[in-house]
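To start, I am sharing the structure in question, which I have written as structure tokens.
Yeah, one chain of the complex is gone here, protein chain that is, but the others are all in their spots.
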């Protein structure tokens, strides 16, 4: 009979074992579980619940198990349900009665909570590192194409010319907020639950502050019932990941569009493109499409976790076991996506000539022409009307704004003079010389600041 | 270079290969993929695109591959991306140029669509079988406790007495709707997409009606662009599964509550219960809790798939690859949950004495007493008021309704006579003698009809 | 004191009244509520619980109330919580004690269930009508541009030429599945819950079959506990609506892209476009963008409803009140979107010259050239490789496939002969002459069938 089934007169039905077993995925927590158990053994020892000899046996046993797991020789058994009981069972083999004492004053409820918090803290750190890598790839491209101008879009219609570097920096900003959210999430996860027992607190003399210090936690949980039933930190990672994937999905959408023949702004490196099983000519941006799709997957994990938690009475309920697979997959998906995007962005070729040509077409300078009238004293709403009609005329005449004659301009307002013809994509971009604007000067400064931010030690 | 990368000058970056590979999960489709390829080979042969000899080589090769997969000797290679290219590559090894001809007029786009539809049709069938099994377990318990009465609850407050069999039949009804939804989903999935090519239809002479017949499809897709980009059938399975899990989560909630000491209505068999790592006395309903939690997981998959599909332009986009893992996990989760619930429900012990005692306590007969007044000519709203005050009095006096004296009754209405004392949980239940009501007669009939429904041949 | 608070000694706290009141949105159910009450009054009368006179008073009262509501003179009161109590209170004013008898044997639990099912059935009907209208608008455009050819896309890369009508018919197909789902949802909603009482069934002699007939229901609920707690039909409408909105979001995405300068395939009518507050030249496809956004909103309602239902014990719980606002908004959103899309699709101008020109560019005929080689005996995989290299060459030489000389072709395979130059977008389209394919012949037939389907009487 399993060590947890002391009161039950039968073994689990096989279907129940399969349904409840988690060791095939929670073994990922083994390094954290062992670290937690080592710290717990030392705490029990300090509190007198383990003798010197017992503590030594337990620590040696756990070290052996850690090695076995790292070397891949550890025998995981589904019958032993989860990572905790697998390790404990092996410890009893290695350390005998000393091993049987390790669970003194501890429950799987506080044990898994400490494992999960250690995992989430590490995941936050790893994600921030990858966010930085993608930011750097974006910055590298921006710095390499400082003068490139492309159409800025609203409603997917060409709106105003902008610097390519400005466009790329928009993503650097989004990712910066992501990093900030992961840091906040990490701070709230940085609370030691161990010592909460099953729900009421451990009755053994254990110095929880020392435990926290040993395991690298900055804080100690203040309420044992909350500590064993709280999974806010899982939701918080998943919510931050959902936003990060949202940002990547936006970049992905643009890369898909830009690599199509209609836009032609970018060509992905062949190493980051795929072909077709049927159509020999195809070069497809599958990585970007997959990332866009995987965004839905991460949303799904967030929604799943919220639904799991809704309406759960205190304290621990087995529903909480459903926290793991979704979280692990979220971490894996986000980190892999950040990695592969850094590579794809870093190697793609930007067709700045095509961008520039496209920015010249159409009516992207209409706002600048309205601003021209404003500077000549026309109220903005009136200028907007005048230029709207001018554009209607130009569309009907199949002409660009720079192809119109001064006479045509003056048909719509007598304020137009020869200098209206000097308005260009360059003058347009230069004019947006405000903090956060797309003028070359501002963008150069923004690039420098972003580089500093991304390369900061503590970043 | 892989067969799909004819136009690309470099191999995939390793990170891209890992990011895009699906063979670790889509190999589950292998039986369907091989069936589809065999049918396609025959169709090409009939249309003249494969010679007799070539068709024979291809069919033999595919048979060999099917055997290798079944025996576990097939070498799956992540480098070959997906199930389709793995099988095709092996086929070329086995059948040479004939194998290189199999993909004639076919694309992975229509190939994976046919695989997925075959999978979903099978999944629907398997789920309906399991729904039936759980319905039977519920019916067995209902039939075994035909006379048991327990409190019916609204707002988790005791409301009116009902038959336990009536309560259990409510779940049989929910599951019946689930079965009906899976049948509808199956019918809409029953459409052959093969022959749609990449998006425009195959240019080879292929009899799609014959193909459909060979693969057991009832219909042929009417539009190739829709056929390769449609995943409605995946969403539909997941939506039906979400409702089925919702129903199970309701049953789960009741089993969790009923097996607690406060209710004490049910005792799970030890084989379906778990213990605690710390608290020796615990007997926990983990299966029910996990099922409740896994409901969130299935919702998550539904939400993920909808988010994947939103805003995708025609036709195939790689985002669609994200249809598989969520669907597979949904099918596995739902089917396993139905299985383990059938076992748990079938073996649980219902404490009908406790149920009956609980139904006797409290004020569950208040509505019957109001109905008593109605029958004596008091308008219902007035009767409701009178009995409400009577209950207030009884609560204050710490008495049950049957403990009140006739005099006390008459203090609230002169219409009360001695026969009010005859109102009992039995008379209450008996009175609900309407179709769908809880009277023993009606419930007996409902049980018989449910049994017939569940055991029907075509069910 | 309100009629429901017989047992409570205090009025509701104002914050509770505001929090629980639903009359500001559930008054939408008033027509159904009155129809249900009229049918119930007749049933009570037939069963003897209402006298002739009382039944007449109640029916006259309800008729008056219906008129007052239609004329907008009815005084809705938040204090009376919901639509049911508002109508009942007014009925008591109008009909006195007869009004106080209407709630005999009925509960708000079965009352609101019947109202909601009547509402959902009507909503399904209305939605199907609107689906038909959008299908017709798509068909009108398809029929008006029977010969137009545009590039078909996979991965947003040009893939193969297709008929515009074929492309539009893909959406007709999606919408046809939607109509089919709403019909299925309606059929499962078509079950009378009235007579279920609070949870156990009504104790009054009521002919539920006659009730069902009077209210237009095809079936009678078989289990009262299920009947008052079931909201599957709400979820089912919302799930069908989520898929319908998904389809519209795909069309919306294409219209947004197609109306941009890069594609230039479509120009929305000015009545269906919007401008910019700042940029005078802008003509934006806001309707399509909003519809794409509103797709998320409908997903949210679905997810909300599932989360509401998860883990609810039997039978009625007040959580269920949260079924309404999300459903109403889903119905309104979907129906308005279908309406406005029918108008927008019907009035948009399709730039078939641009489509055609685009289809000529690039390498859309590569598959046809591979098929050419296959017909000359080259195995498909080999042909794929050859054409892939040919395209690499053409890209490097900045030539289209039709600009390559025969000599250039023959550099990649000796099988190429002069007739390879005859491959054109027309020949490509014509070749896909398979059921569901894009050949003009097949598409003409598909158009005719779709028209018949959409105009069918019972559609």
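Letters A, B and C mark the chains in the order given here, with residues in each chain numbered from 1 onward.
Note that a contact is a pair of C-beta atoms (placed from the backbone, for glycine too) under 8 Å apart; a residue touches a chain by one contact, two chains touch by 3 or more.
For clarity, every value in this text was computed on a predicted model and none was experimentally measured.
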Sole residue of C:60, C:290, C:395 or C:444 that reaches the chain not shown, by the stated touch rule: C:290
Option from B:370, B:420, B:434 or B:450 whose C-beta touches the chain left out: B:370
Chain not shown: contacting residue from B:128, B:243, B:303 or B:320: B:303
Hidden partner chain, touching residue among A:45, A:100, A:213 or A:411: A:100
Touching residues (missing chain, whole complex) on subunit B: 153-160, 256-257, 259-263, 275-276, 278-286, 289, 303, 306-307, 310-311, 358, 361-364, 366-367, 369-370, 383-388, 390-391
Touch list for subunit A against the chain that is not drawn: 3-9, 49, 92, 97-98, 100-105, 109, 152-156, 159-162, 166-167, 169-174, 177, 180-181, 184, 188, 195-206, 208-209, 220-230, 232, 235-236, 239, 242-243, 246, 249-250, 252-254, 257, 292, 295-296, 299, 302-303, 306-307, 309-318, 367-368, 371, 374, 379-382, 384-389, 391-392, 428-429, 431-439, 442, 446, 449
In subunit C, positions touching the absent partner: 2-13, 15-16, 18-20, 84-85, 103, 106-109, 111, 197-198, 269-284, 286-287, 289-290, 292-308, 310, 317-322, 325-326, 336-337, 339-340, 343-344
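Keep in mind that, in the parts below, only the chains that are shown with their structure count from here on.
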Averaged-CA centre spacing for the pair subunit B and subunit A, given as whole angstrom: 32
Overlap residues in subunit B, where contacts from two or more other chains coincide: 3-9, 103, 109, 197-198, 292, 295-296, 299, 302-303, 306-307, 310, 317-318
